[in-house]
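The complex appears here without one of its protein chains, the remainder shown in place.
Letters A and B mark the chains in the order given here, with residues in each chain numbered from 1 onward.
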Amino acid sequence: KQSCTLLEGGVRNLISPQATHFSYVEVTLQKPLSLMAFTLCMRVATELRGEREIILFAYRIPSHDELNVWRELDGRFSIYIGGEGVHFHIPELSSMQTQLCVTWDSSSGAAAFFINDKKSLTKIFKRGHIIRSEGRIVLGQDPDAFLGGFDVKQSFVGEILDVNLWDYVLSDTEVQDTFVRKRGNVIDWETTQLNINGEVVVVDVQL
Amino acid sequence: KQSCTLLEGGVRNLISPQATHFSYVEVTLQKPLSLMAFTLCMRVATELRGEREIILFAYRIPSHDELNVWRELDGRFSIYIGGEGVHFHIPELSSMQTQLCVTWDSSSGAAAFFINDKKSLTKIFKRGHIIRSEGRIVLGQDPDAFLGGFDVKQSFVGEILDVNLWDYVLSDTEVQDTFVRKRGNVIDWETTQLNINGEVVVVDVQL
Partner (left out) sequence: KQSCTLLEGGVRNLISPQATHFSYVEVTLQKPLSLMAFTLCMRVATELRGEREIILFAYRIPSHDELNVWRELDGRFSIYIGGEGVHFHIPELSSMQTQLCVTWDSSSGAAAFFINDKKSLTKIFKRGHIIRSEGRIVLGQDPDAFLGGFDVKQSFVGEILDVNLWDYVLSDTEVQDTFVRKRGNVIDWETTQLNINGEVVVVDVQL
């Protein structure tokens, strides 16, 4: 089913073999992040389980976390926007790859997760907020300072790939089609520059 | 979905009805096994459960295990290469047939499982190793000597079929297509010679 849209090259797969307070990947932005809506997708697999916070995506501006996605201590998932969070009970991550997407729209405040091809319920959250520019995107760690203040107990262990970000809400069908590798207009995983730090291994995978 | 690639003949299905220390199948090699990468696929079903080691594939050279795949006592799966192992938490085997594939590439060390059409996370393992030739492939038992030293508590009980081995890493899509019966270039299940020993029943299945 994927074959018609496959690209020639491989896709970069980020592997964090163990918990650290120093391994992370900075994702460089192709345009400033000033978002009134977004769709964020990634594929993720991890053997972490039990009572463990896991940072999945962190976009921090100097003063605070502006767009973060977490797996919380109690197994729920959360979206933080402008320093405030909303929580969802959704299926757990596992060692098998999960396609995870998050959508949010400022005008309605509608926020939802997609796990593989299933959509969660929608929660209303941070209506009217605008996600501010001048931040930095970090995978693998939660920066408590602008780029630092990492906590090993929140670090990501496992693999993350195919991180794409759009500045609008894709339709449900389009989100489900991200399995066949659509490319974000804010982060495009194929071309974006990745700054690798610490014990992160980059492997090219042929899809 | 399978019909377009079906072959005329049946496929040999190896059935090991009970645990023994003497039943096994030797898979003869079409060319010497000197591998810098591989994809190994098989279909497998078993009613074994609980605290039980299960050998799924054993390639031993005179001195040690060179490429083995296990279901471990604690339910994890493992790949042993050059005598060292890496473990994965992946879904359990059952009485229903599971398509199981393993990929590994020496240059990156990337190792992963596929269970049915799902891919596990990737682990980095034995980078730079070359799997050595002059060994023998055994299904159903773990040889602790070159071809012997079998342990009934590690034996395979159930059925194994469609064992194919390639000397390179198939793309994710190609691995998923092995459900429609691709044929390995190192072991080709359709043509490879099988030497049956002990209480192993070979049944021809029309796919």
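Note that a contact is a pair of C-beta atoms (placed from the backbone, for glycine too) under 8 Å apart; a residue touches a chain by one contact, two chains touch by 3 or more.
If you're wondering where the values come from, they're calculated on a predicted model, not measured in any experiment.
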Chains on display which the left-out chain touches in the complete complex: B
Touching residue (missing chain; options B:30, B:78, B:97 or B:173): B:97
Options B:13, B:78 or B:173, residue touching the unrepresented chain: B:13
Sole residue of B:20, B:46, B:106 or B:176 that reaches the chain not shown, by the stated touch rule: B:46
Absent chain, residues of chain B that touch it: 2-3, 6, 13, 15, 17, 45-47, 94-97, 158-159, 201, 203-207
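The working rule: only the chains that are shown with their structure count from here on.
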Size of the rotation, in steps of 5 degrees, that lays the CA trace of chain A over chain B: 90
Distance between chain centroids, defined by C-alpha means - chain A, chain B (Å): 35
